[in-house]
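Missing here: one protein chain of the complex. Every other protein chain is in place.
Then we have subunit A:
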């Protein structure tokens, strides 16, 4: 075979050389930034975390994408460094690159994100509340918070490339963080109050069933029951996910080799790998790798038709609310801030830092739940929570800065 067939790309070596003028080089993760940018422009009903999850689940060509290249395109040499993928795409990286790209391409203001858009917090919160098996009634609360701090405004949500003054919005993380804040508003989540409220609700539910056999109206939402049901499912799914990570296959049938010289070696190795995989695959006992399930938007689903009471969508918050001056407020009078002072994002790259041991376990649990659903670190959600809290309690914070970390609402 002539060398020209396996010379790889003409400029592969140049491409990888550090070039200070052009910081934006096309990479595999960058292709996802492009995709996300396009999806955002089109306002498609898909979030970045979903996109990345589909990539990892193999529904979107990414890993070993060169398999699908036309025959004539033969990768070798330094092309391998560009096209072979050996790590899952990282949310932050794809997100940041997308914004750089939009600015680089000098794109105008993106199509507006309005209340009826999928990416609007009101919509996303609805989806995530469902997935988290939380009462629909909580949606009123997320909407209220959105309104109060102005994050539902078109100008806040719409991307203007190159505008360094506006904060870049992570729609999915924002919606998740909103739900966390609402849960803190209503249940405090200090490892005590939420269980106390739950006992109270349990009592009420028992009385109700005893007193009126045909009681209509939704049961009181019991935090404890919800926690048990959701934790169980979460643990099962997390365990599955962890095993999938360990069983993840990175290579494909088509081997990659640097040069003609090591082609035969690589092919031989590949053959041995396939043989061994067959040998031990037969001893696995499992019925081989099942067909990939279709991509699904919901990872956890709860059905109201289940009679075991494991679906909380229709449950009521009446036990934890009260009316004051014609307005429904939470019975919970307290709130604890995740952090009194936000970090300087430009200095350390983050608004806040998360250490599990420093926070209540209930708080950690809800972070873990959304961390699983969005496939991102709990600390990202924690950061957004801090950001929302600081907007929400802005006035009070300006007054009492350093000393109080527990506020009365």
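Things worth noting here:
Note that in this section a residue touches a chain if its C-beta (ideal position, glycine included) is under 8 Å from a C-beta of that chain, and two chains touch if they have at least 3 such contacts; residues count from 1.
The definition used in the following text is that contacts and distances are computed from a predicted model.
As stated in its UniProt record, the chain not included in the shown complex is "TAF1A polymerase", which appears among "Diphosphomevalonate decarboxylase", "TAF1A polymerase", "G protein subunit beta 1 like" or "PIGH acetylglucosaminyltransferase". When the missing chain is restored to the complex, the residue among A:87, A:294 or A:307 that touches it is A:87. Of the candidate positions A:155, A:191, A:228 or A:243, contact with the unshown chain belongs to A:243. Contacts to the hidden chain, counted on subunit A, fall at residues 86-88, 90-91, 238-239, 242-243, 245-251, 255, 266, 269-270, 272-273, 275-277, 279-286, 368, 371-372, 375-378.
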